[in-house]
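Remarks on the structure that follows.
Note that this complex is displayed minus one protein chain, with the remaining chains in position.
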Amino acid sequence: MSVQARDIAIVAFHQSDCQASAGATNEVELIMPEIRAVMDQVGLRNAQDVDFVCSGSCDYLQGAAFAFVAGVDALGAVPPIRESHVEMDAAWALYESVLKIRMGHADSALIYGFAKSSPGELPIVLSQQLDPYYLAPLWVDTVSLAALQARLMLDAGKITEADMAAVVSRSRHNAMNNPHAQLAGEVSVESLLAQQHFVSPLRRHDCCPVSDGASAMIIATVEQAKAWGKPYAILRGIDHRIESHNLCTRDLTESPSTRRAAEAAGVADGAVDVAELYAPFSHQEIILSRALGLGEGTSVNPSGGVLAGNLMMASGLSRVGEVFQRIVSGEARRGVAHATSGPCLQHNLVAVVEAA
Amino acid sequence: MSPTEVLSEAFELGFTYTRSTGPVVGRFLTGLRDRRIEGVRASDGRVMVPPMEYDPDTAAALDDFVEVGQQGEIVSWCWVSEPRKAHPLQQPFAWAMIRLDGADVPMIHCVSAASEDQLATGARVQVRWAEETRGHIADIACFELAEVAQ
Amino acid sequence: MAQLAAVIGTGQTRYKTKRGDVSIAGLLREAAVNALEDAGLGFEDIDAVVIGKAPDMFEGVIMPECYLADALGANGKPMLRVHTAGSVGGSTALVAASHVQSGTFKRVLTVTYEKQSESNAMWALSTPQPFAVHLNAGAGGYFAPIIREYMRRSKAPYDVGIKVAVKDRLHGARNPLAHLQKPDITMAEVEESMMLWDPLRLLEACPSSDGACAMVIAAEDAVDSSAKPPAWIRGGAMRSEPTMYAGREEVNPRAGRDCAADVYAQAGIRDPRRELDVAEIYVPFSWYEPMWLENLGFAEEGQGWRLTMEGATSLDEQGDIPWNPSGGVLSSNPIGASGMIRFAEAARQVRGDAGDHQVAGAKLAMGHAYGGGAQFFSMWIVGADKP
Partner (left out) sequence: MSDAREPVTGIEAPVYLQYQFTAGRAPSRFLSALKQGRLTGQRCPGCSQVYIPPRGACPACGIATEEEVTLSNKATVQSFTIVYIPIPGNPIKPPYIVANLVPDGANISFIHLLSECVNEEVHIGQRVEAVWKPEAEWDYKMDNILYYKPLEEPDVPVEMIGKLGVDGLEGKQS
């Protein structure tokens, strides 16, 4: 769906560095600097100055129930605030916040996502989101599932291993301009292809790293954004769709849910200058670019994308934030952000961001 | 912030969940215990193994069971050169999507093979049953390359 | 501004210690199908699906919307998972409502659940962490000291909690879905039940249940599919505050008071006791009835227990403001669903759909949920009359 009734402005965004381990930093300590940063961008005190707060996190990543409850300690929630939480990437917290503003119950919202994924064995932890009777008991890890998907692509002739390496090479190159990236540098396709397979046909560099960190965003009605007097971008459309949990009934070489979300969000209504795609594996960036109908004119993952650093539960929100930043800086007029959840791109969110 | 020691400690988050299966999953697992593999026919006629409880397209409850073969064909696969502790096999092995004979939708399970170059998309594999079957997905210990070429 | 929205279908499972006959998906499915049938709709009529539950550790399925998409007919649709601790059932209903009230969708299916028999609630609510002291003796251990402080302040007689425990179980005996069925329960039986967390006895605490609750929420122009009248959403509010902060009022939390004030303002309610016909309030431990009577403005501070003792909240005593005619959380507690059950039961009352626990002529009802250390609140008011 596109935003008809009330246009929504993205006013501020910040994300932490993608760190292989945040070490002695707890959830509150991870979140607080990001919230402070977006508050400062707008000139607000704390969560009291927005109408709604929504966060995204996942207890199992760090292995403690109610991680999000600790997050509330970072907000200054006295007196009490209007606040909610999704056990999903914070891009879905953005979605919930958009609905709140559209229905007139809020004129502004703070959104944040955070995770410490490093304490556990992430691909194994995430195996427990699979079918609890048929797959989770086998501990099929997420890297292996992505590898099955990549093989389907290769066998179908839809990509080559060189195409995958080219995605990684561009990611690392782009990430050199991203101060928050974990992996950056000039690497040639040839040198990447010379590396051994990890979970064949994937090489290690085809898989995103595990990162700890957080990101935060402030959105508002356009009227509120104007009143704040800060540069903003318009969130023109946002939609998300899920697919079957049975990986084998899905056509894993395509992403019909992304295609559908893109139609509903209005991706094709104009030229796309920039796209930030949540592709944790190199071949998935190609699937997503195709599903979104992106062409030569689009700069894909100028931040390096999540192959350069993947803040679980925040990377989706960060994709929207990256596009926002490029639009307010004047680098782009119109962009697309994408977030994903579940194995092999099961659940996809697409947002269209435009210059005001 | 004054310098502090980094306090770090390993811990285990664990529980042995007691899952009730419901009739569809239960029937499949009962079949495995008896060394039979049953799928279910979806609304569009496709046979899905393991059986889904609900149709992915129409959301209809499914109960038209079909027994399928114990051999099949690899539709996709990946080679795990460094098995993780949690994995069912500790020697290098493959995860694969396997379309069993008589089924339309593949299933995901592990394949035991001596080396990566023995495997290929389209290769024929067969079930290796666990020594003791108990009504669990791991009653299929793994798949292995089929002995008789078809 | 907010579009009108109404509940046009509710569906629940039978609540039990263990629903050994269904999978996790099967449990949700049962509630979802019941809600759709009640709404006169099928899965194909639904635009979006919103689910909610308490921590994933209860069932050990991470981000379960991934696995549940097929069972709820969500493929190709938006699907969202809410988690706000014990208030999640209520906040999930509000998030689902926002899908319609924002003008974005026509018909939304929302489902909450807990299959607590797959693990152990005490474990799942306080999993061990290094360097921490493990003194968390479950939710009752957390709330008992707060109840003790209420008793000190209000000078309430010791047996107020016992009265609530009896009253809600007698209500539950009217509700065929309720987990605990105790039509012959007495004050003596509750008083003699084992002391768990002094001053809380076994029968003053909620059970641990398997179950799911679902609703279909529709836009103003899509309410006619159901044979029953719609329950119009007249207001919805959420509030959160930190678990601990200096000077925090734990007995009568400000987040609850503010949330109630917000939802009453939306519904145009000044005196909840007089204007509301019935309330379904999250009372997992008996004493929380008098405490919430005060927190929600049904009684002056320190006086809530008098309403309870006078029978004002009892169906069987023809009270003027029945609380929890369904039997409440004290009769059934699948944690993630418990809040939504309150919201759905409020809707059932104003639709005249509550069977033997119907409050005669109910037109305006409140649903309430709380969670964490009584720090997360969600509430709604539903009415028979279109606003």
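Quick notes on this one:
Lettered A, B and C in written order, each chain numbered from 1.
Here is the rule we use: contacts are C-beta pairs under 8 Å (C-beta built on N, C-alpha and C of every residue); 3 or more make two chains touch, one makes a residue touch a chain.
These numbers were taken from a predicted model, which means no experiment stands behind them.
Touched by the hidden chain within the whole complex are the displayed chains A, B, C. The omitted chain makes contact with just one of the residues A:13, A:60 or A:324: A:60. Across the interface with the omitted chain, chain C contributes residues 20-21, 60, 120, 122-123, 128-138, 140-141, 144-146, 148-149, 152, 194-200, 242-248. Although one chain is not displayed, its contacts with chain B can still be listed: residues 1-2, 4-21, 26-27, 29-30, 33-34, 134-136. In the full complex, chain A contacts the hidden chain through residues 21, 23-29, 32, 35, 46-47, 60, 62-63, 70, 72-78, 118-121, 124-125, 128, 132-133, 136-137.
Going forward, only the chains that are shown with their structure count from here on.
One inter-chain figure worth recording: chain B and chain C are separated by 39 Å, centre to centre, where each centre is the mean of the chain's CA atoms. Centre-to-centre separation of chain A and chain C, using mean CA positions: 33 Å.
Look at where the CA atoms of chain A average out and do the same for chain B: the two points lie 30 Å apart. Shared contact sites, meaning residues of chain A that touch two or more other chains, fall at 60, 63-64, 132-133, 244, 246. In chain C, the positions touching at least two other chains are 23-24, 57, 59-60, 70, 75, 124, 127, 129.
Residues 7, 9-11, 13, 15, 17-25, 52-59, 61 of chain B touch chain C in their complex. Those residues of chain A whose C-beta lies close enough to touch chain C in the complex are 1, 4-5, 53, 58-60, 63-66, 68-69, 72-73, 75, 77-88, 92, 95-96, 98-100, 102-105, 125-126, 128-133, 136, 239-246, 256-257, 260, 341-343, 346-347. Chain C makes touch with chain A in their complex at residues 1-3, 23-24, 55-57, 59-70, 74-85, 91, 95, 98-99, 101-105, 124-127, 129, 237-243, 245, 248, 254-255, 258-259, 372, 375-376.
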